[in-house]
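Of the protein chains in this complex, one is absent; all others appear in place.
Note that the chains are named A, B and C in the order they appear, and that numbering of residues resets to 1 at the start of each chain.
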Amino acid sequence: MTQPLLQVSRLSRHFPLGQGMVRALDDVSLTLMPEQILGVVGESGSGKSTLARIVMGLDRPTSGSVRIAGRDIFALSPRHLRQARRDFQMVFQDPYGSLDPRHRVGRIIAEPLHLDTTAPKGRDRRDLVGRLLRDVGLDAADQDRFPHEFSGGQRQRIAIARALITKPRLLVADEATSALDLTVQKQILRLILDLRDEHGIGVLFITHNLGVVDQICDSVAVMKDGRIVESGPMRQVMDHPAEPYTRRLLEAEPRLDVIGRKVRPKPS
Amino acid sequence: MTPSPSRIRRLAGAALMLLVTSLVIFLLIEAAPGDPAEIMLGTSAQADTLAALRDQLGLDRPLMVRYLAWLGGVVTGNMGQSYTYGVPVAGLIAERMLVTLPLTLMATLLAVGVSVPLGVMAAARQGRAGDGLATVFAQMGIAVPNFWIGLLLILVFALKLGWFPVGGFPGWGDAGWGDAGWGAISALILPAVALAIPQAAVLTRVTRAAVLDVAAEDFIRTARAKGLSRHRALWRHTVPNALLPVVTMLGLQIPFLISGAVLVENVFSLPGIGTLAYQALSQRDLIVVQNVVLLFAAIVLAVNAGTDALYARLDPRLKARQ
Amino acid sequence: MLSIRNLRVTFGERPALNGIDLSLARGRTLGVVGESGSGKSVMALAVMGLLPRTARATGRIGFDGRDILTMPERDLCALRGNRIGMIFQEPMTALNPAMRIGAQIAEGLILHQGLSRRDARAKVMHLLDMVRIPRAAERIDSFPHELSGGQRQRVGIAIALALTPDLLIADEPTTALDVTVQAQILDILDDLVAELGIALMLISHDLGVIARIADDTLVLYRGTLIEQGPTERVLRRPGHDYTRTLLDALPPRVRATLRDAP
Partner (left out) sequence: MRLPKSLILGAAITAIMVGAAVLSRVWTPADPTAMNIVARLQAPDAAHWFGTDPIGRDVLSIIMAGAWTSLGIAMLATAIGGAAGTLLGVTAAARGGRAERLVMGFNGVLFAFPPILSAILLGALMGPGAVTAITAIGVFMVPVFARISRAAAIQIWARDYISAARMAGKNDIRITAEHVLPNILPQIIVQLAIQTGLAILSEAGLSFLGMGVSPPTPSWGRMLSESQTYLAAAPHLVLAPGLAIAVTVLGLNLLGDGLRDLTDPRRGQAG
């Protein structure tokens, strides 16, 4: 049985607020097998972004563990954590906030190479960056331009190229398409699917949009108030939701067959 | 209402800062050359009389003891004896405060009274004539040194037109206003104007920038969509939200106001705290210098703590979190 | 009630809208769909007469027989809020953070109808119930930051409907909200349109939102009117490639609901 790519077990994260405590994450467990795409769906305040930050080692949990490729990232020494980071990278939601406006695209994409002292330098590095730019549908020459010269969709492609440069085995996409127009969103989702097939990476796809889950995920976990209320293969959860909350989410999805006010179902 | 934890923390912080400030002042004065006893009795006095005086003033006690004694004294209003005048420093300062306080208050009121409306008008007419004029005035006002304005005001309004006295201060007279009161006021008008112009210029720019920032917010567009005219939306929604940064900036202006007072009092030879400190320095009356600098530092820290508290109270979002 | 003829808007030399024609009758809902940069928000602001100074608008925006583009500012102020209401996209920033929500809703009532504070407060309570904000009595004096995104958007609707306008413009009212809250807001809008018989112009980049309550739909692309017609016809038999790409961009699940219906 192949080893799971990502194992999150009994993860909790509490934040002090005034006198009381906010339970952003409450005993969350989930598993992601290699080359699979797991969708984590939830509304704002469900804790899905907190989960993403902890899985990426940007924030420490109150309790519980995160194992990536078998290694517990919070038990590693700083030096080992640095090496381990090559295996997992992240793409953020806001295309305008995730690229440093003062750096050229080439330097942005090559930044994660800082993790690998044996990484290519000079000419070889430019070639590597050029290849990655082509992989995400841009041209190699774009590496000498600045972020403000690109559209939202193109910036997200640059962010994906950055995430791929250390050949990670796990990619976390935190609402990576939510800020984009629907047509651009569709292209980015197809890009992620192609990259998964070519590079064999597992993806933890965080989103509030069930339509996106439907297009890209192999399995899905539904989160509410810091807990996973339902999880399983995507088809099964989407077509036969067990939890009432999941059902409510599905019903709220926009539908085209209720065109015009006349046939709209009265609110329950 | 019991003060909330964050207010206690802020007060404690301010108190600690004042304590550290007093220590810095005390140590700097300690390190300064010059023996108080010699200053009081003249260098030709005999050694034993000098020693006796030094002992009487307690100058031989260890450093920390004298520091704590000074602090204890300040709290109870006894700041020690002036070396040159031989009178309690506290009395000197209180007497001089009767000049500096009204001067700075008049200057601040003048500055705020001119700059807030001017700043709002300039923002409301952004890019048009009124805005250009206000911006030029502000640029000029910031660039000219207040003591130079003082000299020019004396040249024009005192020497040439004779509307105001060239300088000096007749005192407030014994009781009530009477003509002595008016004499004092008129002696403060030119200095107050000289002190106010740079402040007004800075506050005009700050007000204009704050109003422009708020005017770009979405809720102003919502107000306009309700049918409010540009003018009504400006005064009911934009200005109230723009006052917050202006209040903060006013707090940050205090050190410049104090520096200005020292200079302007010098130009108009007003017997204020500024000239007291300045003369005390030249006469090596270091106990006076020490206490005046502490007083000004305390004012700056108090005003800053005040504007922070006001900021929290005025902005509902912060108040909720307190 | 609203008829726009050959509306063109330019910012300096950059064209934002080049020739829009549409009409909207009382009690009907017109969906305006377009991606970012399509000029849909510019059109909304043009109808409200709130275009920034740098904008130049030509053509005609007829509202009850008068052309909004040529109306003097004073008459426009009398119109806004009173006869035409508007809801904005960002509930987080669309309300004055330093003013209680009750006062923000009552402001239009006091301004246009000269109600006393007490009468206005009563009307505001009714409005809060109408937009289904629970425990209105407690919430009326709270500040915007004390409410959730969905509740703030409801306050925005209450503000826009305070004077039961003839025309309501909703510029991406649900984009910043969660899916479940989105559905509630659209239902509230739809019920109020039916109850008050007002005309609604619903603007969104998401065809799914438009399809839910729009009688007719207009498709905008880079400031140009691509296609316009009854929503059912536009969705089932799109007359233009761009509309097809918009439909195609919708998640398969949503598109599937289109095929199996009659």
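The rule we apply is simple: a residue touches a chain if its C-beta (ideal position, glycine included) is under 8 Å from a C-beta of that chain, and two chains touch if they have at least 3 such contacts.
Note that the structure is predicted; figures quoted are calculated from it, not measured.
Novice: Check the whole complex and report which displayed chains the hidden chain contacts.
Specialist: The chain that is not shown is in contact with A, B.
Novice: Any idea which of A:72, A:100 or A:127 touches the chain not displayed?
Specialist: From the options A:72, A:100 or A:127, the contact with the absent chain belongs to A:100.
Novice: Using the touch definition from the top, which of A:85, A:157 or A:255 touches the missing chain?
Specialist: Considering all chains, including the one not shown, the answer is A:85.
Novice: Which of A:10, A:114, A:190 or A:247 touches the chain that is not shown?
Specialist: A:114
Novice: Using the touch rule from the top, list residues of chain B that touch the missing partner.
Specialist: 13-14, 16-17, 20-21, 24-25, 28-29, 31-32, 34, 126-128, 131-132, 135-136, 139-140, 142-145, 147-148, 151-152, 154-155, 159, 209, 212, 216, 255-256, 258-259, 262-263, 266-267, 277-278, 281, 284, 286, 289, 293, 296-298, 300-301, 304
Novice: For chain A, which residues reach the chain that was dropped from this view?
Specialist: 53, 56-58, 81-82, 85, 89-90, 92-94, 97-102, 108, 111-115, 159, 162
Keep in mind that, in the parts below, only the chains that are shown with their structure count from here on.
Novice: Just grab the chain with the largest centre-to-centre distance to chain A, centres being mean Cα coordinates.
Specialist: Of all the other chains, the one whose centre lies farthest from chain A is B.
Novice: For chain A versus chain C, what separation do you get between their C-alpha means, in angstrom?
Specialist: 33
Novice: Roughly how many whole angstrom separate the Cα centroids of chain B and chain C?
Specialist: Spacing between the chain centres: roughly 52 Å.
Novice: Approximately how many whole Å separate the CA-defined centres of chain A and chain B?
Specialist: The answer is 55 Å.
Novice: Would you give the residues of chain B that are in contact with at least 2 other chains, written as numbers and ranges?
Specialist: Touching at least two other chains: none.
Novice: Which positions of chain C touch chain B when the two form their complex?
Specialist: Interface residues on chain C, with respect to chain B: 48, 50, 73-74, 77-82, 85-86, 88, 90, 93-99, 107-108, 111-112, 143, 145-146, 156, 159-160, 162.
Novice: Which chain B residues qualify as touching chain C in the complex?
Specialist: 217-219, 221-230, 232, 236-237, 240-241, 314-317, 320
Novice: For a test of understanding, state which residues of chain A touch chain C in their complex under the given definition.
Specialist: Within the complex, chain A touches chain C at residues 43-44, 152, 181-183, 185-186, 208-212, 214-215, 238, 248-249, 251-261, 264, 267.
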